[in-house]
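A single protein chain has been removed from this complex, and every other one stays in its place.
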């Protein structure tokens, strides 16, 4: 079975990932998911496609740390994270974070924290292809 | 096709509901979902099963108003809400709220607001069956 | 003139039924209707006075100033617990 935290080029099933996280305990009362998808517009430019690159080993390690810190710092029962790499078309799934908790507030807080933290500390980079060519995105210049 | 806002006794597919909301626009960049599930414990009591009752017509109307107010008050692109009624076993899905936005913060805010508002204004009631018998839950006494 | 009453969740158990018909002496306010209801269904009196139930008319929340007309559907709604 695939792990709870993964980087992969294939698409993922939201249903399967949510089911895997929600069934870890009968105490789960709320599951919050964040699904990031490939938008067609970025800073006013029309996007044709995206490509994600990652630093293997380090990126997986950082994602795993995010899950562990979420379990330590929020009152959640489980968290799963999947991030895709490689070339993606508009509308495709990029990332999914699923947090399961007894109570919904904890799941919301953990999920929101995890996606912000992912953007901050995980060595993954996005290249956008527009009509003008390709450019590596710098979200935090 | 089933509507974006529904009350039903059958289970729903998280995958289908998320796909329906995320594909309304190519501008969607983030989709936040809240899935409420039947916990096995409530206020220290072990739950055997749940039963949800609703006020037909009014409950659907209130859910529809929540979607419209979410679209008016948050910068989201679409929202879907499904709530189940009837008898549910532990672990089963109860409610799903899906919010799609250009940016994730708007989707998180709208989804979190919508589930809180649902609990506040939608005429749906939960009966818990424990070893001691059946009791209608009063979350806000 | 008559209105249809509906009782949900725990109120069904308290009243012993889900629905009832109630004769009213003409168009009256919700406040007046509540006075009649408290007399006819004493078990509801305390809940109504302590705002332990909300009231709707024709599937919309209604306040005490609302006018109740012939054929209206008046529902008594205990605290919600959906979600």
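We call the chains A, B and C, going by the order they appear; numbering starts again at 1 in every chain.
The rule we apply is simple: a contact is a pair of C-beta atoms (placed from the backbone, for glycine too) under 8 Å apart; a residue touches a chain by one contact, two chains touch by 3 or more.
This is a predicted model, so every value here is computed, not measured.
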item	value
Which displayed chains the hidden chain touches across the whole complex	A
Residues of chain A in contact with the chain not shown	36, 52-55, 57-59, 61, 83, 94-95, 115, 118-127, 136-141
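Rule of thumb we're sticking to: only the chains that are shown with their structure count from here on.
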item	value
Centre-most chain [mean C-alpha coordinates]	B
Whole-Å gap separating chain A and chain B, where each centre is the average of the chain's CA atoms	23
Intercentroid distance (Cα basis), chain C paired with chain B, Å	27
Distance from the mean Cα position of chain C to that of chain A, given in whole angstrom	49
Residues of chain B engaged with two or more neighbouring chains	36, 115
